[in-house]
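Only one protein chain is missing; all other protein chains are in place.
On to subunit A.
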Amino acid sequence: MSSVAQKKGFGATLWDWLTTVDHKKIGILYFLGGGFFFVLGGIEAMLIRWQLHIPNNDFVSAGLFNDLITMHGTTMIFLAAMPILFGFMNAIMPLQIGARDVAFPFINSLGFWMFFFGGLFLNISWLFGEVPDAGWTSYASLSLASEGHGVDFYAIGLQIAGGGTLMAGINFLVTIINMRAPGMTYMRMPLFTWTTFVASAMILFAFPPLTVGLFFLTFDRMFGGNFFNHEMGGNTIIWEHIFWIFGHPEVYILILPAFGIFSEIFSIFSRKRLFGYPSMVFATVLIGFLGFMVWAHHMFTVGLGPTANAIFAVATMAIAVPTGVKIFNWLLTMWGGSIVVTTPMLYALGFIPSFVMGGVTGIMQGAAPLDYQLHDTYFIVAHFHYVIVGGVVLAILAATHLYWPKMFGTMLNETLGKVTFWFFFIGFHMTFLIQHWLGFWGMPRRVWTYMDGQGWNLANLISTVGAFLMAIGVIVLVYNAIVTSIKNVKVANDPWGDGRTLEWAIESPPIYYNFSATPLVRGLDSVWIEKMEGNESGLTPAEPIKDIHMPNGSIIPLLMSFGLFIAGFGAMFRTEESWGLPLLIFGLLWTFVSMAARSLQDDTGYYIKKEEILRDLKRKGGQN
């Protein structure tokens, strides 16, 4: 584990990545894994739009179309957006609070591998030809009626991936509570750390309902349970409640880190402190809290009655207030600043109008009687894509450019970055703006085709053209990433020039123990403060350089997750194939044995000697 750069063989490098517990490497793994699934979900989206570009199209069959919409939604939410955000949280958040790693490096690795194997499990359904087809919401009556193993893949795959998410959330919470550097009080934490904190707390409360719901579904489909079978006294509406008690907070789990990323960007590229920092923090916490109080607005047409609908309508509208506070604080951060339009800033600028539009259409749907018209039409498709693409995906793309140097030590090409932005941004509005009207004109969502003569043809064609513009943008980004990685021009600590938080005061990418000495934090935007006071390094150490305790890598997280992956197939084929039950038992045993090995092994980690740290410092020319 020497820090001196040395050539390693392919096998050794692979082993290093499979066993790593370093938050920066796990961040990259999440980023690459999520990126892969993002492209997969994007291809599914293109097929959907191609099917709908003309009326009565038979490019894909009705059944395959339902597979595509289900997998597009599930993949984008669970396997693309969330893991990529986890990638940034992992790579950046510990640096922002001046920590050497997350609180539980082993669990961090386990969380990643469970996500990875869960996602793999879900997508292997394509090879079996039995793909989830009940929508990403998998409402119970349809998910129970769905033939083949499609929905089984959904239930088990998400169960495994969801377990990983829960672990990651708990890990981030403990990290932020316990591992902040001296002086890093809660009210000095960068906004991205704050939003990570609140999103993690939301994961802690939102994912257990999903776990329970998926177990119910698994039992109903594979083990003769009757939780949702109304003929046996079950109830399908219960699934809808359970799903949305998870599902609505999930939206905020995605959007809050996006808010955090944009808060960093506005501040850095306006060269100005975030306007109204305390109210930004308060708004974040309030949104997190209210996010749990509004799930039934997804169910206005279920027939809950006027009282329930009225309460949830007003609660939903209330969320607009803290969100509005955030928008105006960002505007006022720019006001009076010194704005430079880099690629990340371009995304942040595009985000404001896009997200505001997504937000206001959300309020419109919050008006319950109006939602009776808008629910399950293309209006809602337009709305949630404005929020998730206009908010979360723009944030992910912005952060990809912003943090690329910090994660990989080299910078994405700015010109190509702007080309990506314009293709993506124009394509995005072209795809989704017109869909609001499709909804007004009576087009339901999730339809695999539509008849001619309903006045929907032109709008659908425009929408499809827009989708392909977005695809071009993503292709340019992938090209940019590949070319940049091949050139691999190394950059300094703060390639953007106006970094304000701790991660910009250390190497790009940071050395594996992050900080030679734990930094002392003297205020919000600590690096900016140090630099303004003439400390060019941006850091003041809180302690002398001394030995650092580090965890050992381990292959056990991968093995544990792999056992669950195997057990999933066993559960699915338990009644059909003779090898089903043995495989289920074998997979679970595999996992339990791996867990036992972890418990019985006495792994206390290792120390990096002071001399080695000093040697590293000397090599870096005394820089952090």
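Quick note on the criterion: contacts are C-beta pairs under 8 Å (C-beta built on N, C-alpha and C of every residue); 3 or more make two chains touch, one makes a residue touch a chain; residues count from 1.
Note that in this section contacts and distances are computed from a predicted model.
This figure omits one chain of the complex; the name its UniProt record holds, of "Cytochrome c oxidase subunit 2", "Putative membrane protein", "Spermidine/putrescine transport system permease protein" or "Na+/H+ antiporter subunit C", is "Cytochrome c oxidase subunit 2". The chain omitted from view is touched by exactly one of A:75, A:125, A:270 or A:594, namely A:270. The chain not shown here is touched by just one of A:204, A:327, A:426 or A:491, and that residue is A:327. Contact with the omitted chain, checked across A:18, A:32, A:46 or A:142, is made by A:142.
For the chain left out of this panel, the touching residue among A:223, A:440 or A:592 is A:440.
Think of the hidden chain as still there; on subunit A it touches residues 61-63, 66, 133-135, 139, 141-142, 145-146, 230, 235-237, 270-273, 275-279, 301-303, 305-306, 309-310, 313-314, 317-318, 320-321, 324-325, 327-329, 331-332, 334-341, 349, 352-353, 356-357, 360-361, 363-364, 366-373, 375-377, 437, 439-442, 444, 446-451, 454-455, 532.
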